[in-house]
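I'd like to ask you about the structure that follows.
With one protein chain withheld, the remaining protein chains of the complex are depicted in position.
On to subunit A.
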Amino acid sequence: MLMISPRMASGMQEKQYTPSLLSFFVYNPSFGSREGEEEKKILFYHPSEVEKNEKIRNVGLCEAIVQFTRTFCPTKPAKSLHTQKNRQFFFEAEDSFWIVMVVRNPMVEKPNKDGRPPTIEYQEEEILDTVYGAVLRECYSMYKLFNGTFGRAMEAGGVELLMQKLDKFFYRYLQTLHLQSCDLLDVFGGIAFFPLDKMTYLKIQSFVNRVEESLSLIKYTAFLYNDQLIWSGLEQDDMRILYKYLTTSLFPRHSEPELAGRDSPLRPEVAGNLLHYGRFLTGPANLKDPEAKFRFPRIFVNTEDSYEELHLIVYKAMSAAVCFMISASVELTREFCEQLDGLVGPQLTLLASDICEQYNVNRRISGPDKEPQFKFIYFNHMNLAEKSTIHMRKTASVSLTSVHPDLMKILGDINCDFARVDEDEEIIVKAMTDYWVVGKKSDQRELYVILNQKNANLIEVNEEVKRLCATQFNNIFFLD
């Protein structure tokens, strides 16, 4: 079921509003500590048309709340503030740099008879701290990926530069935030791994090693297929956010008409004058174009220690995409891009059709009946592996889930419970709508299952979940 806002309920003309972004700002209290200089604290404020004094007031309030809660627990100041109309999330991204996001609670507008203004009912408990807290942290991670840390910007060009960067980045980024479709997956921020047999995986390894050897400029490589990760030369945390960018922003923008025939694994020989299917997703659209610019997006990784700035080259052939990362201090030329295209294009085209073939073989072996009828979300904190049969497709614009938002909220609630204790747990919930929701936590893994069995009892549900674990997760250590 797809939830579109505002939603029309049957019968009464009731209007439902989903959560939405009210404001988003970045401030540093140490920048305007003297009275009358409060405006200096504000580095970025959305929406920008808000009156100056209101901005100052709002920032001041946040500062006060954080300061006040610090007295109770100096290491863990408040993370969110619940009010009737909205919810505020605080995040200290870097030392003294705070990011605040204010989300309006979902609400129902009930029309009244006799022409009286409609009554508005705020649903204060509908949104989850963990989900939106994670969304806020992700905003910062995404900023950092493309701009580096706040601190570095300060060092390089002072407050002006930082404000410029914040403005440039968040102006566009906030438009892509779709707060109505945030759920448990945002909490995990996981990575979907492409299932692959050992031999094909080793071939990919070999390909990556060879390319890195012959183009020694390349520092890191990541390999994806069907928007799922296969290999990352980047560290986990950097890969997590890069993966998010690729799958929710870059790939959806490029997955349009020309790929209509991508499922037919045509070998390059058949394709006439085309030698391979490789092309750049970042940088030059057409190498032959004499006007082509060889500029690539820059990303920042390992910001904790070595702090590297890299060119991000994303190259794709059929369903296989490879990210090549090269130190930003190197100027990338036409020659280099041509060399890369000539080397990687044919190999990647072949590899992509190999993977496709292997994947189809494996699917045929396992058979369609082995496709789970269960709706589940699996996440492993250790390797960030995530798998969801609930989400049809996750893109920047919209996340399609096949279950009711109420159930998604239950999943979020169970997750909060799990986060509270270290030990392995299992929680079984009977939802209002005849659904059973089961959450299991074993060591670093979490599994959430939604079962739709009307008259099932607790024992049957438990058995059902055991069966699911035995078929889907038999090769990992998952305590019953």
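General remarks:
Rule of thumb we're sticking to: a contact is a pair of C-beta atoms (placed from the backbone, for glycine too) under 8 Å apart; a residue touches a chain by one contact, two chains touch by 3 or more; residues count from 1.
FYI, contacts and distances are computed from a predicted model.
Choosing from "Transport inhibitor response 1-like protein", "NADPH oxidase 2", "Mic1 domain-containing protein" or "Exosome complex exonuclease RRP44", the protein name stored in UniProt for the chain missing from the display reads "Mic1 domain-containing protein".
When the missing chain is restored to the complex, the residue among A:Lys76, A:Arg172, A:Lys198 or A:Arg420 that touches it is A:Lys198. Looking at A:Ala156, A:Val361 or A:Ile476, the residue that reaches the missing chain in the full complex is A:Ile476.
Of the listed residues A:Arg210, A:Arg253, A:Arg363 or A:Arg467, the one in contact with the hidden chain in the full complex is A:Arg210.
Touch with the chain that is not drawn comes from one residue among A:Glu125, A:Glu235 or A:Glu357, which is A:Glu235. Even with one chain removed from view, subunit A keeps its contact list with that chain: residues 193, 196, 198-199, 201-203, 205-206, 209-210, 212-214, 230-233, 235-236, 380, 382-383, 385, 424, 443-445, 475-477, 479-480.
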